[in-house]
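One protein chain omitted, others in place.
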Amino acid sequence: MFRFRLDGSTGVPPYLQLVHQVRQSLLLGYLRAGDQLPTVKEVAVDLAINPNTVVKAYRQLEHEGLAAGRPGQGTFITGTLASPSVAASKALRVSLEEWFRDAAEAGLSDEAVTALIAAVRHDLGRDAMEERAG
Amino acid sequence: MTLDTRAPAIRANRLGKRYGHVWGLRDCAFTVPAGSIVGLVGPNGAGKTTLLAMTVGLLAPTEGELAVFGEPVRAQTAGTLARVSYLAQDHPLYRAFTVADMLHFGRSMNPGWDQDLALRRMDTLGIPLRRKVKALSGGQQAQVALTLALAKRAPLLALDEPVASLDPIARLEFMRDVLAASADSGLTVLIASHVISELERFCDWLLVLTGGRLQLSGPVDDLLAGHAVLTVPRQTPSSGLPGKTISRTDSDRHSTVLVAADPARVAAARQPGWQAEPAGFEQLVLAYLSRPPLGACAADPALAGASGGRVEP
Partner (left out) sequence: MIWVTWRQHRTQAVVMLGLLLAITIAAVALGAWMRATFSADGLGACLARSAGAGCPATITSFVNKFDGAATVPLTIVLFAIPGYLGAVVGAPLLGQELERGTWQLAWSQTVPRTRWLVTKLVMVMGGLVVFGATASAVITWSRAPLDRVSIRLQAPLFNIEGLSLTCSLLCAFGLAVLAGLLLRNTIAAMVVGYIAWEAPTLVVTLLSGPLNVLTSTMSIPCRDGCPGASTNSVPPVTGNVGDLVRNVTRDGSQLVVTYLPASRFWTLQLIEGGIYLAVAAAALGTALWLLHRRTT
């Protein structure tokens, strides 16, 4: 049975962590279409969290088309996540290498690079949330 | 027992309780939907035990109304007592009784008692029926007390600081059982605690009490969405901030402010140089706990200490 994990220190809401773990497992091939996810009760007891949080996560997965609930049976994986195409990955890799060279020329240390990446990711994520809410 | 399970689990209106000259609870109004797990947070002496005792029917309010599943609460009547299970602080049990005796006690005092459930739980937990309560560990005693509360089969479970005296493993086991019961039967749970971090994972509804007054109430998701933490330049006046300022920390050049404002308002009011982040659960609760309570009766630490979270029978 698929087991979830919860990391209290990341600041990411629990239900999102559950959603991410399913997405991650789909990407890595640990979860396949037709697999059954544990029941709401099983997850709530396992992680010692509110059952409604699990319900919310499963609803989000349904909304994204990744899972579907069958009444009386449970929640099952229905979709897959498209892995990025090989060509797209290659193009991204090239532009990333170029960006790293630019950063080194500008005098950024490794630490500053990591901080910059985190800050941009954070800002983009926040802006997306605000957009959704607004 | 006729009760309307679509009615809110608890509805309070201008609820208050006076002990002599001191108001333990004043002007409380809130509505909690059935099936939620409610966190009742506040420092010791804030009135959590008083509110719980009134919900259970152990104490009658001095003013205001209280209804559980649509039925008004009348203290010390069988109807009221049957609707709520209560687990008091320090899980009191009859220490000279055996575990079997305690179950018999529950059966004897409650018409709706589920003996099968009680026996199954004792079996699952590996607690021998013939052992005396005083010979059980703290965690086992808490589990026996929880069994008594769950086997009563009431639709609302009120827990007063249930895990305060337990070690971390026992704590987790205890809360797991409560969550399982909630998932199984749609049980509404009201947990009073002053350990905020634990409530975050369990609760989807929140009540914050200080000095006998309700500072905040509502579903956790909505509350978190309705607040933001802004990092602004030091000289920004509070009037220039969106929504209502809940707490503000000033440093040399900047201030960190928790405001009650939804993301749209924050986005609209946002200035360059401002940082806006969603509020975290613990941050939010702490901010409301540190505010001076609304109204005339400001929290007097001496009085709060004297009543110390214990309620007079």
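The chains carry the letters A and B, assigned in the order they are written, with residues numbered from 1 in each.
Following the convention adopted for this analysis, contacts are C-beta pairs under 8 Å (C-beta built on N, C-alpha and C of every residue); 3 or more make two chains touch, one makes a residue touch a chain.
Since the structure is predicted, the reported quantities are computational estimates derived from the model, not experimental observations.
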item: Touch partners, limited to displayed chains, of the chain removed from view; value: B
item: Residue of B:Pro72, B:Pro92, B:Gly273 or B:Pro292 in touch with the missing chain, whole complex considered; value: B:Pro92
item: Given B:Leu59, B:Leu136 or B:Leu150, the one touching the chain that is not displayed; value: B:Leu59
item: Contact partner of the left-out chain, one of B:Ser36, B:Thr50, B:Asn110 or B:Gln215; value: B:Asn110
item: Residue of B:Leu81, B:Val99 or B:Ile191 touching the missing chain in the full complex; value: B:Leu81
item: Chain B, residues in touch with the chain not shown (by the definition above); value: 56-60, 75-78, 81-82, 84-86, 88, 90, 92-95, 97, 101, 104-106, 108-112, 145, 148, 152, 312-313
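We adopt the following convention: only the chains that are shown with their structure count from here on.
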item: Mean-CA-position distance for chain B and chain A (Å); value: 32
item: Residues of chain A defined as touching chain B within the complex; value: 6, 8, 11, 14, 40-41, 44-45, 47-53, 56, 126, 129-130, 133-134
item: Residues of chain B touching chain A in the complex; value: 36-37, 172, 175-176, 179-180, 182-184, 197, 201-204, 221, 225, 262-264, 266-267, 276-278, 280
